[in-house]
Every structure is written in structure tokens, then in C-alpha cells.
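Only one protein chain is missing from this complex, and each of the others stays in its spot.
Showing chain A:
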Amino acid sequence: MQTIFALATARGKSGVAVIRISGPDAHQVATCLAGDLPRPGQFALRTLRDASELLLDEGLVLRFDAPRSFTGEDTVELQLHGSIAVIRAVERAIAETGLARVAEPGEFTRRALMNGNLDLAQVEGLSDLIAAETEAQRQQAQGLFSGRMRKFADRCRADLLRAAALIEATIDFADEEVPVDVSPEVGDLIGSVLGAIDEQISGFSGAERLRHGFEVAIIGQPNVGKSTLLNRIAGRDIAITSEIAGTTRDVLEVRVDLDGLPVTFLDTAGLRDSDDVIEKIGVARARERAAAADLRILLEDGVEPTHGFDPGVAIDFRYETKSDITGRGISAFTGEGIDRLLADVSAALADRVSDTAIASHERHRQAIMRARASLAEADLVFHAGIEGAEILALHLRDGARALDSLIGRMDVEAVLGEIFAQFCIGK
């Protein structure tokens, strides 16, 4: 196993830059630069020099000994002054020792996984954590990173093992004193795991949206104030607003942190029949995006109401605009009622995110669905009677295996590449 190194912080000017070195020669590499190292788990201020004794920088040297490090290997972290030139000089000096090479994307994390310091779901959680922009996303990612998926899989698996053991006992020890009727307990165990799995499945879509962000489409007829509302939510002018109907042609997006939820508001072209080819495309696109969004807000003109307007998509909220003129509804122009609108949206989206949902990646969903399919079959066989004991056992085994793949006990090589490709160097 080669020793690797990489810049762990963002490249560019900053207060502090961290370079991480991990692998069997990590200590030796750091010794080449810093002279001697602090004791394991300690840090010390050192002057870093290259082989020709050229002064590179003065910084903190942190020493971690295997297995008590992030990667599980010997590791040293160098805290340097966040200068592009300093970073470059130290990287050159490390490479010149000939003992270490530049890490590939995600390689530190891959080693942590390989050494059993993290399971697969934790790796995903870490990736989410790095990408998290809002409080709810942070909490979700922390849950995954802290090992909630392993706890879930372990609990289900323990129940399935128990059920399988009961069934196998009736098969393999039929010629001995067979235990009392095991069916009630087996039925309960299968039922309880199915329940836990269904909870994850029903919570998945909310959890998955939370990870990627929600979309809320603002739709309505031309000139009802959609773009004004978008600008108001963004707190700056993003959309061109004018009195000319049909000003917005394409879909405009604003991403905001709404009470911790990542929400993208979509401003769309006003819905009307038009002969203008470009506007026609804009209207079609507005309907398409609105249909795919998590919520749709229909704005209606309070000054010139049109009755019987059909937006062509289902509507979640409906607001009358221009309250500055009519005294009813909301006004994107003055900001009146916008807090209420945002509170409505926030509450509706928060409802979709359950606290118990751990499954938030498509990979989780697939594994859980596989487990569910096996257990549903097990349930079916179970209710058909004991003649199917060997088939019941097969389904239980398949179910346990599917749960195993959640945390990466098997069948993971295929997904590894994809997961690690999402990482930037250094983490």
C-alpha cells in the first residue's frame, strides 16, 4: 500500500491550509520535512524544510498512529499558511521524498472503508455532509454518517436471523426433540421487519428530496407578479420584471434555505395561448417543470381576476396577488403576506421529511426494496404453512443479504467507484 497525500482544504488563499499524508511511510515523509514528530495523538509547531534545507513554512504538525486515524493508517496532517505558493512548495517537497504520491479523488475515504473505520452508508453520509448546505441536510447527513443505517440494518438482520434460526431448527432437528411451535414468533419477526422496512420506503422520497433539494414552481397567467415574487424571495433582482405580458420566457431558479430545507423556487412563463413560437415553448416548459416540482403555487391577479382558468397542472397553494392595490392576498411588490406564503411552503415540505427515514440514496432504496420483495415472499410462504419451510428460509436469507448490502458487507465493489467519484481530493 502506497503512502498518499493531498491538500484537504480548498485550494486558494486562506488562513490555514491542511495537507494530509496517510500510509505506511506517512511518518517518515513528515520527518523528512519537519525533523522530528510529536508523540501519537499530539501536535507540535515545526519548521518545514525540503531536502536542500530550504525553508518552506512554519506550521502545526499533527500525528496519528494506525489504527487511530481517519483512514486507519499512520497519518500526519500539516497545518500551513493558506498560501498558494506555500502549498505548492510543500507538495513538491513531499513528492520529492519519493515515499508518497498524490491521492486520487476519494482515496482517503476509500482507505477508511477498506480498514473498516467506516461502512458504506457512512461513506455516503460523509459525502452528503460535505455537500450539505442547510441545517436539515446537515442533520440528515450526520445521521447517516454516525452509523444509523448500520443500526437499522443490524436490527432488521438480527430479527431475520432469529426467524431463520427458528425455521432451520424445525428442518435440521426434525429427528430430535423439536422446539414448540415456532410459527407465532416467526410471523411476528417477519412482520416487524416488514414494518420497519415500509417505514423507510415511505420516508424515502422525502429524505431523498431533502438530500437533493425541493422544487417549488410559481405559476400563473402572465403579469400576475410571478417574477416579482421570485425576486422578493431571492432578495435581489434575478428575473426581469416589466408590465409587458410574457416577459419571462424560460424557467428561472432561485435556491434558498427555507427553515433549514433546501428549496429551489422556479419562476415560469405566464400560462396563456400564444402565437409566438418562443413563448409557446416557454409555456410548455413551465407546465412540464411545474408538474415535476414538489409544490406548485398558483398566483392569481387580484385586480383583474379571470374566472375558470385551468393551469393544466395540480395546484398546492393559491394566492391572490397585488394586495397593495386590492387589500386582499399578498403583494410581491410590498412584501405583504410573503412570510405567510413561505411559512406555508416550509410547513408543507417539512411534513414530507420524516424523522425516521434513514434511506436517502437510490442505492438504499434499491437494497431495501430487494429486502422487501424477499420478505413479502417469505410472508406469503409463511401463511401457506410449514411445507414451505425450506423456501421460507431461502427468502429470509435473501432478505438478510439485501440488508447486508445496505452497509456494504457484500456486493459493493460495483458501487464503490461511483461513490468515490463524488469526492474531491483530500476527503
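The definition used in the following text is that a residue touches a chain if its C-beta (ideal position, glycine included) is under 8 Å from a C-beta of that chain, and two chains touch if they have at least 3 such contacts; residues count from 1.
Keep this in mind: contacts and distances are computed from a predicted model.
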* Asked: Any idea which of "UmuC domain-containing protein", "Protein glxC", "Subtilase family protein" or "tRNA uridine 5-carboxymethylaminomethyl modification enzyme MnmG" UniProt assigns to the chain that's been left out?
  -> "tRNA uridine 5-carboxymethylaminomethyl modification enzyme MnmG"
* Structure fact -> Across A:50, A:104, A:154 or A:168, the one contacting the chain not displayed is A:168
* **Contact partner of the left-out chain, one of A:28, A:83 or A:115** => A:115
* **Among A:266, A:313 or A:389, the residue in touch with the chain that has been omitted** => A:389
* Missing-partner contacts on chain A, residue numbers -> 1-2, 23-24, 110-111, 113-116, 168, 171-177, 384, 386-391, 393-394, 397, 408-413, 416
